[in-house]
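Okay, structure first, notes after.
Let's turn to chain A:
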Amino acid sequence: MFEPKIIAFLCTWCSYTGADLAGTSRKSSPWNIRAIRTPCSGRVAPELIIKAFSEGADGVLVLGCHIGECHYDSGNHRTAKRIPLLSSLLTITGLEPERLRLDWVSASEGVRFSQIAQEFTETVRELGPCKWNAPDLFFATQPEIVEATETKVEVGS
Partner candidate 1 sequence: MITKKIQEYASSLLADQVVDCVIGYEVGPRRTTRPIFVDQQADTDRLVWNQNCSHNLTVYLRQKLNDTEGRIGIVVKPCDSKTINVLGAENRIDRDRLHIIGIECEGILEGNVKQNADSGELQRRCLACDLTEPLDMDYMIGGSIERKNLPDNSTSNKLSRWLEKATADDRLEYWLSEFDRCIRCYACRQACPLCDCPTCLFEREDSIWTGSSATTKDNRSFHLGRAFHLAGRCIGCGECQRACPMDINLGELNRVLAREMEEQFHHRAGYTVELSPITTILGEGR
Partner candidate 2 sequence: MSNQNVMIPTVGKLVQVKDIAPEVKMFGIELTKGLDNGNSTYRPGQFAFISAFGSGEAPFGIASAVEPGGVLEFAVQRLGGVTTALHELAEGDSVGVRGPLGNWFPMDEFKGHNLLVVGGGIGSAPLRPVIQEVAANRSEYGDLSILMAARTPQHHLFLEDYPEWENIPDCNLHLTVDECDEDWKCEVGLVTDLLKITDPKPKDTIAIMCGPPIMIYYADKVLVEMGFSPEERYVTLEARMHCGVGKCGRCNLGETLVCVDGPVFSMDQVGEFLESYL
């Protein structure tokens, strides 16, 4: 079975503790998740997410505090706007939108963390390996791609 690599950016004030709680209360979380602790979900700059995909992540999970509960007042407001926007940018450039997920998990929601982690892992597993990081795959056939693009333009018009 395909085991996806998933990078989870977890806000240290909530979801990181939430993930901890999931562990201490023996809720199972898939081992596919590689957690990276960030000071705030607002710190998760789009470059980090792009970098994660470029380095071979099959999915990226960003978890922050619920709106209104940000330790820095409005850090997660920015996250809430950025991620959907980034998602549309990555989608048009060839990433399945399901591979990037933003959600809110508080420090007390161990169960919720475990649930989201499992759900997301399943989603990504079903999508299969991410091709985002496989430019070599396409290089060999480049001239044909060009042709294909041109003919497809005609179809689309």
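Keep in mind how these were chosen: all candidates are chains of the complex that A comes from, given by their letters.
Following the convention adopted for this analysis, a residue touches a chain if its C-beta (ideal position, glycine included) is under 8 Å from a C-beta of that chain, and two chains touch if they have at least 3 such contacts; residues count from 1.
This is a predicted model, so every value here is computed, not measured.
When the candidates 1 or 2 are screened for touch with chain A in this complex, the one that qualifies is 1. The residues of chain A lying in touch with candidate 1 in their complex are 45-48, 50-51, 54, 67, 74, 77-78, 80-82, 84-86, 88-96, 131-133, 135, 138-139, 142, 145-146, 148-149, 152-157.
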